[in-house]
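Here it is, the structure, as structure tokens.
Not every chain of the complex is shown here; the ones you see sit where they belong.
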Amino acid sequence: MPNPDIERLQQQLRAFAAERDWDQFHSPKNLSMALIAEAAELVEHFQWLTEAQSRALPDRKQAEVAQELADIFIYLLRIADKLDIDLLQAAQDKVRINAGKYPADSVRGSAKKYTEY
Amino acid sequence: MPNPDIERLQQQLRAFAAERDWDQFHSPKNLSMALIAEAAELVEHFQWLTEAQSRALPDRKQAEVAQELADIFIYLLRIADKLDIDLLQAAQDKVRINAGKYPADSVRGSAKKYTEY
């Protein structure tokens, strides 16, 4: 069952691209490049911070990070829309898969990749 | 106004990490690294495809890509949760900002960065 807020955002983004004649650029390939470029801007905010600093951002940095998260989300929604993937459903499915891959009792306190268990 | 589906997912992810004692690893800094690693797995699916091929994926690839989108979304929700950012609100704000930065009439059919206009 589609989520109305997400649907609405995707419709806005679709209209946004259509009005600007940008669909020609918005192949999933290109959008994946744009998404990782935004993800890197997020990484850049944190690269010289300690982990502790990254947990307690000053207000201005917090606002900038919120915008980076938004940019990533926007491209994520756009790719999902282009490929007709229900993002929320996919995430729910993945949470279930992860629960099977990482049983709480065997991985507690360890960050190893599941292939190492 | 928070979105119930997104809230529920974030609660599940919070419980998932807590049960595994993984919050010690889940600083925003580390989560940003995990997110970009997932974004790169998406990129990898498309790197040797033409744009046209990326628009029409075979079923198996389509399912794999759906999982990558889910992984990115999961880390995005997790960072937003850790930093107390309303992801949907941030995206709605950003869509509005972008409309100002890229007026349809002046950017039609061009993919230049807004700083170049």
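As written, the chain order gives the labels A and B, with residue 1 at the start of each chain.
We take it that contacts are C-beta pairs under 8 Å (C-beta built on N, C-alpha and C of every residue); 3 or more make two chains touch, one makes a residue touch a chain.
The structure presented is a predicted model; accordingly, all values stated were derived computationally and were not measured.
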{"item": "Full count of same-sequence chains in the assembly - 2 placed in this view", "value": "4"}
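Quick note on the criterion: only the chains that are shown with their structure count from here on.
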{"item": "Distance from the mean Cα position of subunit B to that of subunit A, given in whole angstrom", "value": "1"}
{"item": "Complex contact set, residues of subunit B against subunit A", "value": "3, 5-6, 9, 12-13, 16, 19-22, 24-25, 27-30, 32-33, 35-36, 39-40, 42-43, 45-46, 49-55, 57, 62, 65-67, 69-74, 76-77, 79-80, 82-83, 85, 87-88, 90-95, 97-99, 102, 104, 107-109, 111"}
